[in-house]
Each structure stands twice: as structure tokens, then as C-alpha cells.
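The other protein chains are all here in position, but one chain of the complex has been omitted.
Labels A, B and C are assigned to the chains in the order they are written; within every chain, residues are numbered from 1.
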Amino acid sequence: MSGTERVGVALIGLGGAVATTAVAGMELLKRGLTDTKGLPLAGVKDAGLVDYGDLVFAGWDLYDDDLAKAARNHAVLKESQLAAVAPVLGRMRPWAASSNTDFCRNVVGHSVKKARGLRAQVQGILDDLDHFKKEQRLDRVVVINVASTERPVDRALPQFATPEAFDAALDANDKNIGPAMLYAYAAVSTGTPFANFTPSVAADVPALLEFARRNGSPVAGKDGKTGQTLLKTVLAPALRDRALYVDGWYSTNILGNRDGEALNDPASKASKIDTQGAVLDSILGYKVQDHIVQIQYYRPRGNNKEAWDNVDVIGFCGQPMQLKINFLCKDSILAAPLVVELARTLDLARRRGEAGVIEELGCFFKAPMTRDGGTPEHSVPEQQRRLMGWLSRECVKPVTRTERLRGQA
Amino acid sequence: MSGTERVGVALIGLGGAVATTAVAGMELLKRGLTDTKGLPLAGVKDAGLVDYGDLVFAGWDLYDDDLAKAARNHAVLKESQLAAVAPVLGRMRPWAASSNTDFCRNVVGHSVKKARGLRAQVQGILDDLDHFKKEQRLDRVVVINVASTERPVDRALPQFATPEAFDAALDANDKNIGPAMLYAYAAVSTGTPFANFTPSVAADVPALLEFARRNGSPVAGKDGKTGQTLLKTVLAPALRDRALYVDGWYSTNILGNRDGEALNDPASKASKIDTQGAVLDSILGYKVQDHIVQIQYYRPRGNNKEAWDNVDVIGFCGQPMQLKINFLCKDSILAAPLVVELARTLDLARRRGEAGVIEELGCFFKAPMTRDGGTPEHSVPEQQRRLMGWLSRECVKPVTRTERLRGQA
Amino acid sequence: MSGTERVGVALIGLGGAVATTAVAGMELLKRGLTDTKGLPLAGVKDAGLVDYGDLVFAGWDLYDDDLAKAARNHAVLKESQLAAVAPVLGRMRPWAASSNTDFCRNVVGHSVKKARGLRAQVQGILDDLDHFKKEQRLDRVVVINVASTERPVDRALPQFATPEAFDAALDANDKNIGPAMLYAYAAVSTGTPFANFTPSVAADVPALLEFARRNGSPVAGKDGKTGQTLLKTVLAPALRDRALYVDGWYSTNILGNRDGEALNDPASKASKIDTQGAVLDSILGYKVQDHIVQIQYYRPRGNNKEAWDNVDVIGFCGQPMQLKINFLCKDSILAAPLVVELARTLDLARRRGEAGVIEELGCFFKAPMTRDGGTPEHSVPEQQRRLMGWLSRECVKPVTRTERLRGQA
Partner (left out) sequence: MSGTERVGVALIGLGGAVATTAVAGMELLKRGLTDTKGLPLAGVKDAGLVDYGDLVFAGWDLYDDDLAKAARNHAVLKESQLAAVAPVLGRMRPWAASSNTDFCRNVVGHSVKKARGLRAQVQGILDDLDHFKKEQRLDRVVVINVASTERPVDRALPQFATPEAFDAALDANDKNIGPAMLYAYAAVSTGTPFANFTPSVAADVPALLEFARRNGSPVAGKDGKTGQTLLKTVLAPALRDRALYVDGWYSTNILGNRDGEALNDPASKASKIDTQGAVLDSILGYKVQDHIVQIQYYRPRGNNKEAWDNVDVIGFCGQPMQLKINFLCKDSILAAPLVVELARTLDLARRRGEAGVIEELGCFFKAPMTRDGGTPEHSVPEQQRRLMGWLSRECVKPVTRTERLRGQA
């Protein structure tokens, strides 16, 4: 059923747990060694999405281990699954990455782009994408950021206000421009779809969003919605509809992977927790007085993740009740398929000629970006309804490579 | 803001925890001693719902304790709240109830209608409603069943197929007609709205639904959706949308009130568990192989209720994850406001001229009735969307008593 | 440090999850592929216990799969662990077992002893043990029952009262004698130590205990204390010591292995739940009014086991508090090392000349047998203290095979 389109997916953080799981999972799927469980849009037909088998993966990382080794280290998949895809993954090695230890202190890899200056870094990224396209004979490419979280940046800085100001800042090697922004700039400057699966500031400044609109680049972000926030935004609408007043919500997370270690850097952590902040209040329509979110690095959890939530609600006649949720999940298992679906949906948006923020992809994110910088929709059911609506709009069938070549003839 | 309409709410099981909580809560609200937390439709304006203050409560019970005493025994509300409404509740005493120990073995009260034969029982119920209307100078009445669960009945029996067959069965004192059916018959025979908040079979047989349509009686049911099933139908749509395959769902409940004791009768229990059966599969779109529901009487929980759910899901690449939910809730606190909203919405339906099953009230029920006996919608977000749509339809303003009297003049 | 003693461990239910885990684990330990974590007596020195490396395993099962295949099916250990021991386990195949479907309905295997009549069955068991000793050049043997639970038997029957009565019943092929009793009889008749790790009735009838004392056979049982009961008997003494009154204890278990399926047979289940009955009351010193234990077969849990306990306690001034425990454990991982330690301690008891019930091994059991049939100690701390005391008594050093051979020279 697979077409002959080939869509490249360039992942920032290719060696990480999420990326290697996505790559390994797609390989397992191609080989019939797994099914489409966990892929939210597997059941969507006739919307014009390219097939899973049409995706071709590559990307950047600060660690240059081949993907077989990286995936084995992350130990997300079963030994037998890793063995089955090792021959393919063993031939994949990340490109050198743009790095800035000021932005991500706890993650220090050695495979770093050597180019001096921000412009040169951007050019290096563009060269990688060009090379990727040619070597793999790709029809189109999508860039997705799944790297470790960078420290917060003030998005209101004047250099982020317009494309022109941003260009000037690039030329001046402005210290406020982090690596994620460089990748975003490179992508949107060439009309390439760009998604930010992390809480880092990437394309979500006025300059780059305007730039994306000008260049026809669809953008989505930010911060993949997987474990605790997913549950929170599933439950909160129901509590609101039943008029159960949320008196307090205590959330604690334990996780033991490289992302967790990065979070031990308070700056990165602040960025992450901040993301959860407004979500709940926005759904409920009032400020939850005691909403506490804790994220804790805890080695024994390994690449798994565990959330414990305690929700105090007040019901009829002021009576208190409690709801406790314990989610034993696997971050990469939840995140990887969303990354895959982002690649497919952003590619569709590009073909449909949509540019700038694609708000209908908000269900994939903890902090959905909006076209006008307004308040996003956080309720999962409502987000899902919008996504389904967007997918069912008049679809633009992907032209297969065969057809295109025929057309060119 | 209260009009001068007076809508009677006749509750079957008036002395029970749910009913006394509803009555006490409405009294506290009138006195400004509590707010509208927990009342799902408190925020709905301009839909034509009567005010909370317009509701007047009465009803039947097998125990004839006055409501102050009954409420104190149930100990759902705080001592100080009970004290505040004791003077009013102390003057309220349930009417003698229709009883049939064959249908509800573990609940044996002594305030029983003495009339011989089913016809006479029905007449007694009608007399109660007439007396209620006159004495309280009511504009309209709604009947809602919140009594203990009766044993299952075969709804496909020929005597339940048509109004005529049912009438004949009534005359013959057919043993398959339980008390809940008698109340339902009495209500729909007079065009009175009827809701069944219990899993018992009441109006949900073809005969009575047809009878309701003929007589202009709006009907809703059955089995109030409060604790565990509410959560289940909130979470399941999200699991489906994220393509997280439910490999198993183990639900256990502990509850310590009179309902719990009734459930120790295996027949009543079967009826209750059965209700949960199809719900999950219907939302997910496949049969959950291991869906286990346990309901256990456990004295120390008292009138509170506790649910523990373990959900095993399979995600991307066949990886298992677990979700555990512990809900420490109060059945009556969750149920009572739904009963109140059912009274308001069914009254609205009656004024809007709607008859038969009002499907849009499905969000209040574990086993929503459908107009054509088809599969109901169980997803909470979708049910909520339908309810909101129904409420926002061209509304029929309640004519206030004053206006009506003026009109008569 | 290993001596040259060789102690055979003949397991009833050799192909089961517990037994295969014990066998595989000991092989991994010998090869240095695992350490002694989980082995309670690994730290005990100078008590005269034989080394782990001195144990030689064999046994009976109704399924005749070789142990490598059986272990792979149970999937208790990691793929790589199973692979490491597959060559050894692949050569081990259970002996045909004594079977009686009346005693264990849901487990139907095909490797059944063909001997007609109970006497012949016993003789078959004895022949197996003899053959085992000779073939493996064993110094001594211990028999341990880890088979699926059999249905309850009335231990007060006259045929179980004395060795003579039992002998007569054997000759008469009495239908009340189940397979576990046959193994127990065979063991104690030859002075062989016997442990019953299941709730089945085996040696725990007066006839066989007397027989054991006469023949010098140490006996221990019954029903291995692993997950929920272990926790219960750890927590209860503390609650007692803090005077926190247990108002109710609700325990639910979900498990998905062959044992779980056996429990779907109500008779076997009754036997298992019954075991937990008196434990709590015995520790607390009063009858817990609401002590509910549920055991539920739940396929998705596989060979793992999960317990959820809710404890309602009443403290100072009658104030209620709640304690909830969720134990995600692996039955075989908890049970297998206890089986190993039982083999070592019973062998020690035999060498020390102790016969009949060895009460000091009570910490390993849910329903510890007592010498006089009196109430056993259930408190884990107290049981542990007694075990340590027993181990530190003047020990009888095991004579190593080398020394013995030398002595014989």
C-alpha cells in the first residue's frame, strides 16, 4: 500500500531515546515485526498522509554513536527487537550537531559542528539537509527537534521581533540565539516544515514565525504531550464539565534517562515546569491555587517514567474528594509515534500550502503554539476534534514519485 | 433570580443517601450556605432551565424516617450542614412505597403501600403525585428513581412489547413487573417526565417507551454515571485517540452503604456489573479481552466509595504500560447534583414538547437509553458536546406562575 | 567455597514457573551470571547450610517439556538469562507425575504416572528418588511441593489420624488422598525432608506428621509467603505496636499465570483465601471485622503479580486513616529463592537430627505448621528472630563429600 514518495525526516537529537525509538519502530513496522499500535493516525485513511513506509530518517546529534548502539544503550525496546533492526540502524550515524553549552549545560557530546559563527552553523545545517535529500533521493523533508531541553530564552527580545532583526542578530552572533533556533531558522528559511517536540525556544518567536509564513513553511510545537500532561488535559475537561472544583493538583514525576539528567540543571527544569503552568487553569477557567509540579531525576526508573498525581476536588455541598493517578509509562514509547505523526501531518500541511503555525496539531503538544500568540486550546477532546476536522478537509493527495517523474517526462 | 415556577421532584427512594443529599443540598443552596460547586449545569444560562430554587422535593421510601433523621444516618454531609437544614428536613417524610421483595431482597423496609394488586399500586402512586401537586401548588412534576437496584428482568418478554400487552400484564398482576416499572408506568401514563438513575429495569421496555411517546413524557436513564464508570469513559476516548491499545482493565470498587449491601445480593450485583460491560468496548471499538469489574461491600468505607483501576495498555512497538487510578469519592455527592440536573433538564424537555428517550442526557448515565434501542454514545467528551448542543437549541422559556395566572385572568 | 556435598532437590511441579526459576537462577549463580540478591540466607555463614552450588535439581510434572522450553514459556527471566542456561535446562525433563483431576481440575497435563492404585503411585515416586540419588551420586535428597494448588481436603477424617489408618486408606485407594499427600507420604516414609510450598494438604495431617517423626523426616509448610501476605504480616505487627486499630483490610490480587488459572476453580481458590484468613487476626489479637481477600486471574499480568491493599485504621480519638499498598511483584522471583532456602534449611535440620515440623521455618509460609497443631506465629519480625536463633544454634557442619569419602577409605 506504500506509495513511492520519499519524505525525509531530519531529527535534531537523532541519537536520543525518542529518535532511536521512532527509527527502530518504523523499521520494525516495515518488516512486519510490529503493528501500528500507539500510532494515533494509523487508522486515518484518505486524508493524504504519506505512508509510514515512505519516511526516511536521519539527523543530528552531539553523540556520534551509530543508532544501533544508541538504541541499545537507551534500552527502550526489547533485546530481540533491537537485534532485528541492528543491521539497518548500525549503518545510521548522526551528523555533527550545533551546540552551545550555555543553553544545555548537562548534555555534553563531542560531535559538534566546527563552523565558526552562527551563519556558518546555519549553512552547515542547510548543507546537511541538501546532502540528505540528494543522497536519499527524497521528495521532501521535515525537520523535528527532539533534542534535550535548552534553557529558557526571553522571547520578547527585540532581536526576535522581525525576520530582519533576527538576521542582524545572526550576523552579530547574538548570544541569545540557541541551537534550536538555528535549526528552526534553517528549516523555515527554505520552506521546510519544522516541529519542535521540546520545550526549548526554537521557531516560536515572532521573527521566525513571520519568516515561516513568508517562505511557506508549516510549523508546529512545542513540547510533546505524552505522560502526565496528557492525563491532566484529559481529566481536567471532565472535572470542569461535572463542576468538580479543583482545589489542588499535586504532580510528581520520576524519570531516569538523559532528559532527566538534563533537568537537574535548574534552568532547563524551569523551562519544562513552566510549560505545565497555564495548561490546567486554561481548561478549568479559573486559577488552581495549589498546582504543584515536580520533576525528579531518579536513576532506577531508567528510560521509563512514572507520574503520581493527586487531585483534590470539591463537589456538591463543598465536600472534598480525591483522585490519585499513577502512570507507569515509557516516555519514548509515547513520544516516538507522535514524532512520526508530526512528520506525516506537517508534510501534508506543506502539500496543502499551509504555512506558519498549524494550530490543529496542538493535540501533540504541552504548549501548543497559536497563530496569533493567543491562548491555545489545551483540552484533549477538543484538540482531537480539531485535528480530525483538519485531516478531513479537502485533502491534497500526495503525488507519488512515479507520477511526478511521469509528469516531468 | 429565581422565578415563581414551582417544579415538583418526586424521588423514588427519598430516604436514601442520594435523595437526602439532593434535598439537603438544595436547601443549603437556597439559604446561601453552600454554592453551586458540583452542579454541572450551574453555569448554563439562557437555556430555559428552571432555577434550583424552583424545585420542590418529595417522594416514596420503604423506610418512613423523616429526612432529617435519614440524612443524619447517611452521614454524607457535615454535622453543621445537617443541623442547618434539620428544621426543614425534619418536616419531610416519605410516602409509603411500592415494594416487592422478589425484586430487591436485601432491602426490607416497612412503609409499604397496602393496595392489593399492581393496578391499585399504580393508582396509589398517581394519587401521591396528585396530592403533591395540589398541596405544593406545583406547575409541573418530574419523577426520578434513586431507589436500590432491583434484580434484572428480561426486557424481551412479550408482556413488555407493547403498551397493550403491558396493560394486560398489569391487570394480570404479572410477576415480572417490578416496583420500578410501576412508578415508570404511572409517570409516563400522565405525560410526567421520568428518569431512572438506577440500573433497574423501569421505563426501558418497548411498551413503556411507546407509551411515553404517546403521552408526551420525556424519559431518561439509566444508572447514574458517577465514579468509576465516569473515569473510565473519560479516559477510554483518550486512549483510543492515542492508539494505546487496552490489553486489560481491572476495576475494583469498595463501598459501604445500603446500596453496597443490596449488591451483596448476587442478582442485583449482576445487573450493576452488566451495565459496565459494553461501555468500554463501545468507546474503544474493539473487545477488551480482560475487562474485570468487581464491586464489593466493605463496611469501613461507609457512605464513601473507593475505586481502584488498573489499566494495561500496549503502545508503540508492543510495549506495555500501566495506568492506575484510585478514586476516593462520595457516591451521593457525585450523584445528588446529577439528579437535580435531571429534574431541570427533563422539565425543560417537557416544556419543549419532547417525548420518549432524550438521548442528549446520556452523559448522566452508565447505560444511556437510545430512541431506537441502538448502541449509545459512551464517550464523556462526546456526550458533553451533545448535551451542550441540546441545551443551546431554541429554548422555551419557562412561563412563570405569575405570568400563567395573569394569562388565565 | 563450595563443598563437595551433593544435595538433591526433587520438586513436585518442576516445569512450573517457580521451579524453573529456581533451577535457572541456581545455574546463573554457579556461572557467576547473577548474584545472591533475593536469597534470604545468602549472608548466613557458619550455620552449616550447604552451598547453593551443592544443590542438584530434578522433579515431577504433568507437562513433560524440557526445562529450557518451560522456562521460556513462563518468561520470568530475561531472554539473555534464559539463553545462557538453555543448554543445561534443555537436558532436564520432568519425571511423570502423580495426578488426580478431582484435586486440581484446571491443570491437565499428560505426563502421568501410569501405575494403578495409590500404593503403586507411591512406589513410583520412591523409585524416582532412588534413581535420582544414584544417577546424580547424591548424598541426600529433599522433596518440595511447588505444584498447583489442590482442592481442600478435610484433615480431620479418621483415615488421616494415624499412620496406620493412613496406610489402610492407601491400600483402599481412598478418594480423599490427593497427589500431594502421596509425595509427602513417600518422602516421610524414607526420612526424607519434605516441604509444602503450596496451600494443598500434603504432610499436614496427624498421620503423616507422626510418620515423619518416627522416620526422622523434617517437615515444613505450608503455602509460601511471598507477596501480599508477606507485606500484611510485616505491617500488622507495626500497626499493633502503634495501637492503630485495623477497622478493615481490603486486599485484591491480580495474577496471570498457570496458578492463577488454577484459582479460577472455586475449590482451589477457597483453599488459598482460607489460608490468609486467620493470619491477620492472630497478629493483631482481635478479629478484623472486614478483612476481604480477592484473588483474580487476569491474563495481562502474565507471570507477574500485583497486589493492591487498602487498610483502614483508627487512631487516637477515633480518627480514621488509610494506608494503600500497591505491590508490583513477580511471584516466581519471590518464591524461587525461598524454595532454595527451604532445601538448604531442611537439609540442615535432617543433619541435626530434627524431625517433624520445623516451626522455625515458619517465616517462609503463609500458614506455618506447628508441632502441636497450635496457633502459629505470623509476625514476620518475630518469625525472622526465631529463624536466626535456630540457625545460630550449635550447628552440625555438613561433612563434605571429600571428607566422607576419606572417612570411608
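Going forward, a contact is a pair of C-beta atoms (placed from the backbone, for glycine too) under 8 Å apart; a residue touches a chain by one contact, two chains touch by 3 or more.
Keep in mind the model is a prediction, meaning the values are calculated, not measured.
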## Note on the structure
Touch assignment to the omitted chain, from A:Lys324, A:Arg352 or A:Arg386, lands on A:Lys324
### Query
Thinking of the whole complex, not just what is shown, which of C:Thr21, C:Ser98 or C:Thr345 touches the missing chain?
C:Thr21
### Query
Per the definition of touch given earlier, which of A:Thr36, A:Thr190 or A:Gln296 contacts the omitted chain?
A:Gln296
### Missing-chain contacts mapped onto subunit A
247-248, 250, 252, 254, 289-290, 292, 294, 296, 298-301, 306, 308, 310, 312, 320, 324, 326
### Task
Touching the hidden chain in the full complex, which residues of subunit B are there? Just list them.
78-80, 326
#### Entry: Where the missing chain touches subunit C, by residue
21, 24-25, 28, 34-40, 42-43, 76-77, 81, 230-231, 234-235, 237-238, 241-245, 314-319, 321-330, 333-334, 336-337, 363, 380-382, 384
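Simple rule for what comes next: only the chains that are shown with their structure count from here on.
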### Task
Quote the value, from 0 to 180 degrees and to the nearest 5, of the angle by which the CA atoms of subunit A must be rotated to coincide with those of subunit C.
180
### Query
Taking each chain's centre as the mean position of its Cα atoms, how many Å separate subunit A from subunit C?
51
### Task
Could you please state the distance in Å, as a whole number, between where the Cα atoms of subunit A are centred and where those of subunit B are centred?
45
### Summary
Multi-chain contacts in subunit C, i.e. residues touching at least two other chains, fall at 326
